[in-house]
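Removed from the display is one protein chain of the complex; every other protein chain stays in position.
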Amino acid sequence: MGSNEPIIEFSDVTFKYRAQQEPTLKNINLKIYPGEKILIAGQSGSGKSTLAHCLNALIPCSFTGDMSGTLRVCGEEPSKLGVFGMSRKVGTVLQDTNGQFIALTVAEDIAFALENDMVPKDEMYHKVEDVAKKLELVDFLENAPGELSGGQKQRVSLGGVMACDVKVLLFDEPLANLDPATGKRTIALIDEIMKNEDMTVVIIEHRLEDVLYRDVDRVILMESGRIIADMHPDELLCSDLLTRNGIREPLYITALKHAGADITPDSHPQHIETMDIESYKDTVIRWFKDTREKETALSTETLLSVKNLKFSYDEKRTIIDDVSFDIKKGEMVALVGKNGAGKSTLASLICGFYKPTSGTIMLDGKDIGPLSIKERGDKIGFVMQSPNQMISKPMIYDEVALGLQVRGVPEEEIKQRVYEILKICGLYPFRNWPVSALSFGQKKRVSIASILVLNPELIILDEPTAGQDYQHYTEIMEFLLEIRKKLPITILMITHDMHLMLEYTDRTLVLTDGKLLMDAGPWDVLTRDEVCEKAYLKRTSLYDLAVKCGIENPDKFVARFIEDERSTRKGGVL
Amino acid sequence: MNKKFGIKEVVAMGIGTALFVVLTNVQIPLVIVPNTALQPRMAVLAFFSAIFGPIVGGVVGFLGHALGDALFYGSVWWSWVFPEAVVGVAIGLFVKKYGVEEGKFADAKTIIFFNVVQVVANAVAWIVVAPVLDILVYQEPANKVFIQGAFAFLGDIIIIGILGSLLLAAYSRIAGKSSNLKVED
Partner (left out) sequence: MSKMISYEKKNTPIHKLSGFTKLVFFLLWCFCSALTFDTRILLVMVVLGAIIYIVSGIKWKQVSGVFLAVMFFMVINLTCIFFFAPYQGCQIYGTRNEICHLFGGYTLTREQLFYEFNVFIKYFTVIPSVFIFLVTTDPSELAASMNGVRIPYTVSYAVEIALRYIPDIQDEFHRIRNAQEARGIEMSSKGKLMDRIKNTSAIIFPLLFSTMERIDVVSNAMELRGFGKHGRRTWYRKKDLTAGDIAVLAFIIIFFVASMIITFHDGNRFYNPFI
C-alpha cells in the first residue's frame, strides 16, 4: 500500500481560532499516502474536527484564524484553492446527513455539486446514474429525504461528493446517527468503495470498535491539539493510550485486559473474528470461573403497565401492534429497535401525544387513557434528544422554574423546589447563569432538571446520548445514575447505543415493525443473533470472545463481565 | 459574510421561509375582537429581518406569505404578499443597529428603536401598501380595506412588539458572549 508521495502532508501546522487564546492545533506533522485508510480519534476539543476542516479548506477560509506551517493536499495548498477549489479534491461527508441532504430528491442531491459546476444536463444524468449504481441507490432516485432511512441518507451524502471524482473522502463521525447494524454496513461500504475507486479515506470517529470492523491502516490519536499516537491499530490496542485519553476501547479488549491478559500486537487484536486468542484463553476462563454472579435486587412493584397497545394512523399501516410490557418502580429500561420500528410512537403514546387505537396504559394501577398531555406530564416527563429543542428561557433558573410557573405554583415554593433540584443536578452554583454559558452536557442536565422539578414518577429520554462522544456520553449516563440514587425515579430510554444498554440498563425492550420482539436483560438480547439481526443491533464482541475462548455459557460471561464492570465503576461524575 | 457569496443568507431565506410557512396555521386568537388572531409567524419574520437584513427579510416575507397562502389556502392574495415583503425589508434595513448576534439587543434603547422601526414598517405596509393594492386590484371599497389594514397593523405591531422583542432579546442573550460569571455556593 501507499506510494512514496504523500497525498496529504501537514508540516508543523499550528492553527488558532480568532476568538480563542490558545491554538487548537499545535505543530501537527502528519503524512497520509494515497490509498490509505486513516482513523482520527480523540475526545471533543482534542482538535480532530479542526484538523479535518483544514483538509477541506473550511479552515482558514470560513473559520478564520492564524495558521502557520504548510499543508499540502493533492499537491495543492487548501488555503490558496479555497473551499470551492478543494471541493473537487476532498469530499466531505458530514455527521448530520439530514443537513447535508439539501435537494428535494436523491437524484438532485447527488447532482447538486455538478449543477453548481455548470455541468450540462446529459452529462449529469450519466454521472448520477453511475454513482447511484455504485451505492445501490438506483431504486431511490426519485425519493424525498423523508422517505429514506439514516443509512440511505448517508449513502446519498457519499454519492453527492463522489459525483465530483474526489481523491480523498473525509468522513466526520459517520456512525453518530446510525443504528449499530447500519453503521457496520457503512464501514463495509467505505471499504469497498476505496478499494474499487482508488481513494484515500480519512475517518473521524470515536467509536473505535465499530470502525475497526474493517481494516484500518493507521489510527491517529489526538489530545489537546497534538498528535499523541500515530500507529497501527494492533499496536494501539495493546497500549493504554486509548483509555488514558478518554476513548473507549473495543469491549473484547477491555474484557481481555480486565481478565488480566497481556495483549501483544502479534495476536492481531484489530478484529475479534481474526484475533489469535490462543495465548489468552486460559486467563479468560480462569477469570470467568473466579467471578461470581451477582444477584441484583429489583423492585417488584409495577409502575407502568402497557397492555395490548395498538396504534395506526390509518387503516392500512399498523405502527404499534399489540405491545404489552411492565416497568417496575426504580428500573432503568432501554427501548431499542431500528429507525421506524415504532420507538418514538410508543413513547408518544405513553405521554399522550397520540391516542392509541386500542389497548390500555396504566400508571400506578390507574388507567391514564383519559388524561390529557398536560395531566400526564405531572407524572411522566419527556426529555427530547437535543437540549436545544427544549430550552426556551435564556436563564437557567427561569428555564427550570417554567413548568412550575405555568402550573401556578406560589413563587416561594417554586424557588425552594428549583434550588433543590438544581442542587441534585449539580447546577446550583450556576443558577444565575445564562444557558449559553454551559457546555452541551450541562445543557442536557438543565433540560432534565426542568422535567425533574415537576416530580414525575417516570421519565422518558429520547436518545439521550446520540451524537455524543464517549466523554459526554459518560457524563450524561453517570448523571442519570446519580439522579436515580437520589430520587425515586424510573427511567425509560429510547436508544440505539448498545454500550448504553449493556452498561447502564436493567432491561431491554426490543421493538421491530411495531411488535415487541423481546423483553429481557441486555446481555440476553445482545447475544442472540436472530434478535440482533431483526432489530438492527449488533451482537456484542464479548460474546464472540467467550465463544472463541470455548466458554460454554457465553451469555453468562457477558453478564458477569458487565456486572463486574458496573460494580467497579467510579460513581458520580461531578 | 460577503466572502461566502452570501450562502448563509440564501439558506436563511429558504429555511426562514419554511419556518414562516409552517407557522402559518399557528395563531393566537384575540378574544376582544372576534375572528381575528395574532400571527406568531410575523414575529419570526421580524426575527429573520433583524438578524439577516433587508434582503433575507423581504424574501422570507414575500415567499413565505405567497407559499403559505398557496399551500394552506389555495389562493395567493398578491395585494397582501407585497406588504409582507415591505415589513421584512423595512425592519431589516436597520440590521446593524440591533446588534442581535453581538448580544446588544438587551438594553431598553435598542428594543425601543426596534419597535419604532417595526411600527413604522407595519404602518407603511398595512395602512398604505395593502389597501392601495386592494383598491387597485379588487376595486374594493376604500373604507373596508383601510379598516382591514388597520386591524392587520394592530395585530402585527402587538405580536412583533411582544413576541418578536422577546425572541430577539432571548436569542441575543444566548448568541452573545457572557462575561463576569461567578460560581456561587
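Note that the chains are named A and B in the order they appear, and that numbering of residues resets to 1 at the start of each chain.
Following the convention adopted for this analysis, contacts are C-beta pairs under 8 Å (C-beta built on N, C-alpha and C of every residue); 3 or more make two chains touch, one makes a residue touch a chain.
In this text the structure is predicted, and so the values were computed from the model without any measurement.
Undergrad: Counting the whole assembly, list the visible chains that the omitted chain makes contact with.
TA: Across the whole assembly, the hidden chain touches A, B.
Undergrad: One chain is left out of this view; which of A:Asp117, A:Asp262, A:Asp367 or A:Asp529 touches it in the full complex?
TA: For the chain that is not drawn, the touching residue is A:Asp117.
Undergrad: Can you say which of A:Asn29, A:Asn98 or A:Thr243 touches the chain missing from this structure?
TA: Of these options, the touching residue for the absent chain is A:Asn98.
Undergrad: Return the single residue from A:Gln154, A:Ser348 or A:Thr527 that touches the missing chain.
TA: Spelled out, the listed residue whose C-beta touches the missing chain is A:Ser348.
Undergrad: So which of B:Val59, B:Ile91 or B:Ala152 would be touching the chain we can't see?
TA: That would be B:Val59, which touches the missing chain.
Undergrad: List every residue of chain B that touches the chain not included in the displayed model.
TA: Listed in rising order, the touching residues are 4-19, 21-23, 25-26, 28-31, 38, 40, 43-44, 47, 59, 63-64, 67, 70-76, 78, 137-144, 147, 159, 162-163, 166-167, 170-171, 174.
Undergrad: For chain A, enumerate the residues touching the unshown chain of the complex.
TA: 56, 58, 62, 83-84, 87-88, 92, 94, 96, 98-105, 107-108, 111-121, 124-125, 128, 144-146, 160-161, 164, 348, 351-353, 373-374, 376-377, 380-384, 386, 388-393, 402-403, 406-407, 450-451, 454
The rule is short, and it goes like this: only the chains that are shown with their structure count from here on.
Undergrad: Need the CA-centroid distance for the pair chain A / chain B, whole Å please.
TA: About 38 Å, centre to centre.
Undergrad: If you look only at chain A, which of its residues touch chain B in the complex?
TA: Per the stated touch rule, the residues are 61-62, 392-395, 428-437.
Undergrad: Per the contact definition, I'd like the list of chain B residues that touch chain A in the complex.
TA: These residues of chain B touch chain A: 3-4, 169-170, 173-176, 178, 181, 183-185.
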